[in-house]
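All protein chains but one are shown in place.
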Amino acid sequence: MKKKLLATMLVTAMAVSATACGGGGSDAPASSDGEGGGSSGGSGTAITIFNSKSEIQDQFVQMAEKYSAEKGVDVEVYYSNDTVAAHLATRYSANDPYTLSMVDAKDIYSLGPEHAIDLSDQEWVQNTDYAISVDGKVMGFPVCIEARGLMYNATAIEAITGEEFKPEDYATVDAFQGLLDKLVAGGMETPTGIMKEDWSLAGHFLSETYEEQPDVEAYITQLHEGTADLINNEKFNAKMDYFDTMMKYNFAAGSAIATEREVAEQKLAEGEIAFMFGGNWDWSMLSAYDYSEKMGMMAVPQNTSDGTNAKMEGGGSKYFFIDSSESTSEEQRQAAKDFLNWLVLDEEGNKFLTEDCNLVPAYSNISAEALDPLSTSVKTFADAGNLIPNYDYLPDDHYSICGASMQKYLAGQIDRAGLATEIENYWKSTAPVEH
Amino acid sequence: MDANERAARNKKINHAIKIIILVALFICFIFPFILVVINVFKTKADITSNPLALIGSHGFTMKNFPEAMQKMDFWRSFGNSAIITICSTILTILFASMTAYVIVRNKWKACGALFGLMIASMVIPFQVLMIPLVSLYGGIFGILNHRATLIFMHVGFSLSMATFMFHGAINTNVPISLEEAATIDGCNRWQTYWQIVFPLLKPTIATVAIIDAMAFWNDYLLPSLVLARKELYTIPIATQVFYGTYSTDIGLVMAALLLAMLPILILYLFLQRYIVEGVTSGAVK
Partner (left out) sequence: MNTNTASYKCKQYMMFAGVTTVVFAAVVIVPFLYGLYLTFTSWDGVSKSKPFVALANYAATFADSAYWQALGRTVIYSVIAVILVNVVAFILAFLVTSGVKGQNFFRAGFFIPNLIGGIVLGYIWKFVFNRAFVALGESLSVGALSTSWLSTTNGAMLCLIIVSVWQYAGYMMLIYVAGFMSVSADVLEAAKIDGCTNLQTIWNISVPLMVSSFVQCLFLTITRCFMVYDVNLSLTKGEPFNSSVMAAMHVYNQAFTYKNYGTGQAEALILFVVCAVVGVLQVYVGKKAEVSA
């Protein structure tokens, strides 16, 4: 009896393992056998794409299906909620890299020289100002333009003020504060929101205090050498004055560092608050709620005369590179190049970028009319040359460590001098990414 | 008489107190799941604005389920998860119990060394092994992207703990006198093990089965490293796309959660009977 039971168990285990092996074996080498549908001209080459923008994953998957069917190239799109670096590290360790990987700008500098191929001869290079070159070779294909600034809900503002909202009227903190007071008087008790996430506070906001310096590189060097006097720095103070104003009117002032992003985004979308710092990628969140009609992005208000209060910070965001290792065949590389060209030079590809994914194109030949409200603002700023470029060389732990300092400031645990000291201390022990 | 009555009443009161405590604790334990069940029928906007409401302002919706199932390719992922979980669990139980037996009954150096290593290995943070593991099996042997490889690794990682649990069980629950009797009856070690020892381990087998099956079913990190092809995805890998850094669709997450939980819950309810039965029938001491 017992033996029988055991035997049955063993046999089942083996049988199932065997099928598992067999099953796994037959579909493992996804690269070279032409099982992908409709292998007409492309001889059924299969490529893999790593997408690191979760908000467009659905669109990407759908596009890949269509693209595969039409072009005879089997395209599979992958996403991981691990950090990009960690995920790619495992794929490279396993000798199983993606044909095309979408990464952040700084990853191109660190990965490019060893893992990316030279794309300098590609046609799309002529059409963009945002491609990344390393050692004189174009390696990063910019996916889109993204910018950081102050998101506003004009519908909600106008409902109270009764007049048209013109963002450029509120370029200074003084004017901005006047408007906020008006909103409060009109019944919107707490007109602002602040994202407490470290990547927003340090990665997106604090970094603006670097990028707006007259000479970023020199300033970062000063920080690293410990000679930058942050607390007396004009830019730093101008930005922090704005931040203080936002803190003062924050809807979650009492629990600023416990507010979930979803809650803040919903309030902004539905007009319970009027302003929040963010970027055009936030639209994917805002649009999940009953959002107001008139929304947009504006420059961060500052009491300054250097003109930065009329500009947002941004530029190329997310870059594709093509794998150069021997795990990727020439056909695959060619298929990947074709795909990138399709995105930029084919009408279908353009439509995918601008309409399906709502991305602001980084290419001069692509027009985009039907963008979402935030991206429309970004495009206006970009077309007018009003984007201050991103500083892409922040160390990898910057957002986390300086983000913690910003959170302490937001929670009222340290004052501005304390914040300045913590940031100065951070930079003394670290250096920017080599570039 | 009077004393007896009082004793009976005391017993009843005692019983009632126990039930009350149990129910109170039960509610605490189950509370988050009630939340999940409530919110799975709401839209994302309603979940954010009022998580406690029974029905959101956008009304009752079922659409989270089909959408989640479609996005995670539910049945394919389910099949992969099932094959991997079943094989890994059975193999782990067989090998671990055998190993524990030889370790408990023999004070050999090799046994001591193996057991020591196994115990120590239980405290290795997985992150330490992660990259070496993929470098070795992917970079050198090139056998990633097979379900069998994952089963092999699952078994390798869970053997330590399972052996540890069987070790304890054999030590305390299997009287050596029974084995000696079997030996006298002419059984060799192998026969003794399968006919006498293994059946006595039923409660522990059930425990290990449920614990390991659950761990395999829910594991994310290891499968995500080994299975990098969509057609091999298990349920946890397939659902990860629902939580991105910049957007989490909480409604879909909850639907996926419920779907993924059901099979393992059923397994547990089923095995739970064996845990009880095994103990009551095997009270040989």
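The letters A and B name the chains in turn, as written, and every chain counts its residues from 1.
Criterion: contacts are C-beta pairs under 8 Å (C-beta built on N, C-alpha and C of every residue); 3 or more make two chains touch, one makes a residue touch a chain.
Here the structure is a predicted model, which is why all the values come from computation and not from measurement.
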Contact with the hidden chain (one of B:L54, B:I124 or B:A181): B:I124
Option touching the unshown chain, where A:S292, A:S377 or A:Q407 are the choices: A:Q407
Missing-chain contacts mapped onto chain A: 82-83, 85-86, 88-89, 92, 110-111, 114-115, 196, 198, 254-258, 260, 263, 395-397, 400-401, 404-405, 407-408, 411, 413
Contacts of chain B with the absent chain, listed as residue ranges: 15, 18-19, 21-22, 25-26, 28-33, 35-36, 50-52, 95-96, 98-99, 101-103, 106, 108, 110-111, 114, 116-129, 131-133, 135-136, 152-153, 155-157, 159-161, 163-165, 168-169, 171-173, 189-190, 193, 203-204, 207, 210-211, 214, 218-220, 236, 243, 248, 250, 253, 257, 260-261, 264-265, 268-269, 272-273, 275-276, 279-280, 283, 285
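Just so it is clear, only the chains that are shown with their structure count from here on.
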Chain A and chain B: spacing of chain centres that average the CA atoms, whole Å: 37
Contacting residues of chain A [partner chain B, same complex]: 2-3, 6, 9-10, 12-13, 16-17, 19-21, 23-25, 27-28, 30, 53-55, 57-58, 76, 78-82, 89-91, 93-96, 199, 262-263, 266, 281-282, 284-285, 288-290
Parts of chain B lying in touch with chain A, wherever the complex brings them together: 44-45, 48-49, 71, 83-84, 86-87, 90-91, 94, 130-131, 134-135, 137-139, 142, 144-149, 151, 194-195, 198-199, 224-225, 228-232, 240-241, 243-250
